[in-house]
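Every protein chain but one is kept in place in this view of the complex.
By written order: A and B. Residues from 1 in each chain.
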Amino acid sequence: ESNVQVYGLIDAGVENVNHAAANGNGVTRVVSGGMNTSRWGFRGSEDLGGGLKAVFQLEGGILLDTGNMDTALFRRQANVGLEGEWGRLVAGRSFTTVYDTVIAYDPMGFAPSYSWATSGPATGPSKYGFTTGFDNLIKYSGSTGNLKYGATIGLGEQTTGAADSRKVAGNVAYSANGLGVMATWERINGNVVPATGNRDENTVWHVGASYETGPWKLWGVVRDFKTVAGKAATPDVKATTVWGGVAYKPQPNVTLTGAIYRIDVKNVAAGKDADPIMYVARYRYALSKRTDLYVATAYAKAKNGQLTGLSRDDAGFDTSQRGVIGGIQHRF
Amino acid sequence: ESNVQVYGLIDAGVENVNHAAANGNGVTRVVSGGMNTSRWGFRGSEDLGGGLKAVFQLEGGILLDTGNMDTALFRRQANVGLEGEWGRLVAGRSFTTVYDTVIAYDPMGFAPSYSWATSGPATGPSKYGFTTGFDNLIKYSGSTGNLKYGATIGLGEQTTGAADSRKVAGNVAYSANGLGVMATWERINGNVVPATGNRDENTVWHVGASYETGPWKLWGVVRDFKTVAGKAATPDVKATTVWGGVAYKPQPNVTLTGAIYRIDVKNVAAGKDADPIMYVARYRYALSKRTDLYVATAYAKAKNGQLTGLSRDDAGFDTSQRGVIGGIQHRF
Partner (left out) sequence: ESNVQVYGLIDAGVENVNHAAANGNGVTRVVSGGMNTSRWGFRGSEDLGGGLKAVFQLEGGILLDTGNMDTALFRRQANVGLEGEWGRLVAGRSFTTVYDTVIAYDPMGFAPSYSWATSGPATGPSKYGFTTGFDNLIKYSGSTGNLKYGATIGLGEQTTGAADSRKVAGNVAYSANGLGVMATWERINGNVVPATGNRDENTVWHVGASYETGPWKLWGVVRDFKTVAGKAATPDVKATTVWGGVAYKPQPNVTLTGAIYRIDVKNVAAGKDADPIMYVARYRYALSKRTDLYVATAYAKAKNGQLTGLSRDDAGFDTSQRGVIGGIQHRF
């Protein structure tokens, strides 16, 4: 009776970075998910007739260096719904439709080593990134010809009002003749602050384009990030992130990727503007359709003596950091 | 070499309830498991010859709105044993044989939205329910013709004596010609209280009947709940729960269910007697053998200005609560 598919992606590498602690030293470490987050899961669908399908997915991240789960058991995907010619509608926990859109416009495909497309480095007052998944989610994805569109809502589930803690995201993308363009928008609400009657409002939008011709592919994206505080006299958190990159396939099983990510930090005190930039290069060699070897290297630096780092998760300890990683990824 | 089956049940809905907080307001939320708890697992058996089989099961609950596991990884089922003509004997963690019996006599099938058959609402001094699963379990299930019977023990594993923290449950059920009857009994021990030499003793019994004819099915059950405290001068906790219901299938893929649950709370101070009652109605539409859509609504109220709520897990904030949920369930 079962048509469930067991699947996963297992990615491990060895990374060396400098400036890994306040003592100024570097470190060499085993890393889970250098190119993509290690994961495992179940997915399936059932044909209900008339072009309708029931669909479900359960997927969790794995920290391969310790064997721990990456936060919750099925935090990447835990949803069920229906799919037809009209699109796909699921409820539960999932990535947003904005995530599904933006990942295709990152030359590095959100690689933990190295990309600032989901967020900037975990250094400074904010990561200036976007919200990749929602709890309490209802998600619609559809397409009409070359046009794709989607909308995601994460219910706030607050008894103080439906808008408190509510998260919404929407997106459109168009592709034809090797050209792709997309635009996304999202709004993440906090709860009302009694003293002001206002709530934290985080608004992020992206616009991006890509172009593919022969063995070449090019990308360029702009993200605008703004958080307006519900508390009085709390300054807005603002930044504009720009990235661009190129991938070249000199032969079918080799991909060379270069990318630059730059964050223009705004609304901070004069002379405290980190404006970090990261340069990335990656060599990817496919041993098969399901197994790759890769080497990636990156260099990040900040202005004005501010700290920065390569990582979206670990804070940096110096005004620059360089890293190199070699690894293997297998998909099943 | 492997004959394991991967299986699951994924159920998500959107629910609106009133009186969801002390502020009196309602809330709309994404709910995991409106009709049945979302779950995933592995099960299998091996033919050992001579009518004997080795059997095992691993099953865990999923909170679909966040992707978290529902308490322990395989808390629903984690057991291994043997099955033959003489019955089935397993050890580990599982539901009790009483659970396996009573679920068939609940018109709502223990639906989180909405049934008080496993326990009453999480409001007031007790839920007046029964213990659905045991740790440290040994479980026997058997049948002789139309008669089914079972016994379950959860070892207390206390060095102060085998009876401390011991849990035992037993049951019989008979069905023929559309008529079913059952009776169950269970005793959940605490540890001896040194001052009195007594221990908390919780005793729960059920008797129930069901009748099925054509598109109709009817149920009626009585549960008696009593906890005698091991401490001196601590009053007994007592209640009698009664439920009844009807299911009607106007066509093969539609089931209409109505149910009423009422708890007669005993041994509380005069005028503090909540005696909550819940009325439930559900429409279930089968898209296939493995996928259903459903809408359910319920209303609960308490007497004497006491608080109550629909939920077995979340305390109520008013003397009544109404809820409505629409959802989808897929089994694989």
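Throughout what follows, a contact is a pair of C-beta atoms (placed from the backbone, for glycine too) under 8 Å apart; a residue touches a chain by one contact, two chains touch by 3 or more.
Computed from a prediction, not measured in an experiment: that's the story for all the values here.
J.: Just one of B:16, B:158 or B:319 touches the chain that is missing; which is it?
T.: Within the whole complex, the residue contacting the unshown chain is B:158.
J.: For the chain left out of this view, which of B:91, B:151 or B:256 touches it?
T.: Residue touching the chain left out of view: B:91.
J.: Which positions on chain A touch the chain that was left off?
T.: Contacting residues on chain A, toward the hidden partner: 5-8, 10-14, 20-21, 23, 25-30, 32, 38, 40, 60, 62-69, 73, 287-288, 290-291, 327-330, 332.
J.: At which residues does chain B meet the chain that is not included here?
T.: These residues touch the chain not displayed: 1-4, 6, 42, 44, 46, 48-49, 52, 54-56, 58, 60, 72-82, 90-93, 135-138, 155, 157-162.
Here is the rule we use: only the chains that are shown with their structure count from here on.
J.: For chain A and chain B, let me know how many angstrom lie between their CA-based centres, rounded off.
T.: The separation of the two C-alpha centroids amounts to 41 Å.
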